[in-house]
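A short worksheet on the structure shown next.
Yeah, one chain of the complex is gone here, protein chain that is, but the others are all in their spots.
Take a look at chain A:
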């Protein structure tokens, strides 16, 4: 091979080495997916049709767990509440993340990396540490209440700030914001400033410009951010446990209870997990369709 050929071969993108190339390249990802997602989910799905008896699980086929979920108002209420918390969290987090990403991309472009790093620093601390930090901020004698009292704005602590659904949502927004910024900022990084300037020169108003150019082009990032925040918020059970108080219980807590020793019912827990996953996936899909539909016009 001449040196020219060698250079040419180096500059040519690698090609699949025949029919088996693509499956071979996908094998590690597929294997990982199979091992850590498909098999555990299938096991859980099978478990949901078994029956709990004492501390044991009887392998049989019964729809008892699903029937119990369908007939119990308790599980319906908790599921709806969980979906509500997830949606509100995502509805607050994604616009904030979008605005932040916009500022980083188009307004403070030179400082974007610094802002991004500051956001990511919060991820370096532990999940529990960050929840306890929010407790310190929102508590009866926490930062907010102490500041309001010092300013003379309140005589007694604002109680709903902590151990409430409000506290759960605020904490989740705080925890999930960096995760929502990442995909949106990444998507916006691919949007050329020229597109916006041309549209603006042609008379597009700012809101129209955002709706017809910015959001559609950042849509993959927005969708990912929404899915991240909604799924993680709806599936969380540590945050409601630590800052939700007597109002904050979510489906994750109920599912966890079904896997804890005395009184546990693993098949019911598995069925609850599947019902929850099905509901949230359906909602993510529906919201995705709505966003596409809205940005089409």
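Heads up, the rule we're going with is that a residue touches a chain if its C-beta (ideal position, glycine included) is under 8 Å from a C-beta of that chain, and two chains touch if they have at least 3 such contacts; residues count from 1.
FYI, contacts and distances are computed from a predicted model.
Student: The complex has one chain missing from view, so what does its UniProt entry call it, picking from "ABC transporter permease", "Glutamyl-tRNA(Gln) amidotransferase subunit A", "Extracellular solute-binding protein" or "Oxidoreductase probably involved in sulfite reduction"?
Tutor: Cross-referencing UniProt, the chain left out corresponds to "Extracellular solute-binding protein".
Student: Given the contact definition stated above, which residue among A:22, A:77 or A:154 touches the chain not shown here?
Tutor: Once the missing chain is taken into account, the touching residue is A:77.
Student: Any idea which of A:254, A:273 or A:287 touches the chain not displayed?
Tutor: Touching the chain that is not displayed is residue A:254.
Student: Touching residues of chain A against the unshown chain: what are they?
Tutor: Residues 52-56, 74, 77-78, 81, 135-136, 139-142, 159, 162-163, 241-242, 245-246, 249, 253-254, 257-265 of chain A touch the chain that is not shown.
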